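As you look at this complex, bear in mind that one protein chain is not there, while each of the others sits in place.
Let's look at chain A:
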Amino acid sequence: MRFPRVTALDRLTLDIGPGVTGLVGSNGAGKSTLIKILLGLSPATEGRAAVLGLDVATRGAAIRERVGYMPEHDCLPPDVSATEFVVHMARMSGLPPTAARERTADTLRHVGLYEERYRPIGGYSTGMKQRVKLAQALVHDPQLVLLDEPTNGLDPVGRDEMLGLIRRIHTDFGISVLVTSHLLGELERTCDHVVVIDGGTLLRSSSTSDFTQTTATLAVEVTDSDTHPDGTAALRGILTDAGVTLVGHDGIDTEGLPGAGHILLIEAAGEDTYDLVRDSVAGLGLGLVRMEQRRHHIAEVFRTEQHASRQGGAQGTAAPAAATAGADQQKGSGRDEH
């Protein structure tokens, strides 16, 4: 996808299956451009894409009838009520008047809007507005929803509720979801599959379990004892001997963390690592202050990639697909047909 002066998506080849898929990228990575292509609204300069088995270039209208879209920005007129607005949007998706009303009532209830739906949207909180935006994307019972930064501007509780709702869209409603965010940790909790793009190229595409398997980082903090005046160093010694990879043992990665210098960041290869840490700490007679999984940020993936390329691409999970020309995505339907 090329604009006159910018190449927004560059030879991105991607195959997204049913379920909840997270699309992660920093601002300007090309997430919104990808969504526009998938909706058939801006044709790709070269290459092709298919959504629900329909070609975006020729079947745009048919796709848009079966797909819901929740934009990132504010898009609600303040002077109408949520009910009226969502009914109108349902009719714009082709639902007959009665069905539009029924579906609106249902959908607003599912996203958690009750009595307030009869009041003008202008008086809603950000959280309520996000729910209305989500409702208008779901009201026509699409097979796939594209959610652009749905947790933007929400407080931690609202964020959790929204993520729970997104999960339910797939598990309870049977609708596949493509959700974008710039927080990887947020998507890990909701998505079956995560795609990371940066600068219009694919950085990584793998299922969420792969992600946690290969990159889960454990933060371990221990106390000092009389026999081991520097407990952290003692533990590091034992773990290194046991063959556990330490992340940023030069202290690079621990900068800015509370108790930096006393925290060991280690790569968890699986359940064994947890046991090993526990046994090592117990063997040394130290107190284990904490052992926790660190939340990943997008930057961490970038760092891993750089690390990987230095090692000759040994990790190999995200070789940017340069072989195929053009943006080429295939979308499967997540709906169980009844």
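The rule is short, and it goes like this: a residue touches a chain if its C-beta (ideal position, glycine included) is under 8 Å from a C-beta of that chain, and two chains touch if they have at least 3 such contacts; residues count from 1.
To be clear about the criterion, contacts and distances are computed from a predicted model.
Identify the UniProt protein name of the omitted chain, choosing among "Transmembrane protein", "ABC transporter permease protein", "Transcriptional regulator, AraC family" or "Phosphoribosylformylglycinamidine synthase subunit PurS".
"ABC transporter permease protein"
Any idea which of A:75, A:242 or A:282 touches the chain not displayed?
The missing chain is touched by A:75.
Thinking of the whole complex, not just what is shown, which of A:91, A:189 or A:228 touches the missing chain?
With A:91, A:189 or A:228 as choices, the missing chain is touched by A:91.
Applying the definition given at the start, please give the residues of chain A touching the unseen chain.
Touch set of chain A with respect to the missing chain: 32, 35-36, 39, 41-42, 61-62, 64-65, 67-69, 71, 73-80, 84, 88-89, 91-96, 98-99, 102-103, 106, 109-110, 120, 136, 140-141, 172-174, 335, 338.
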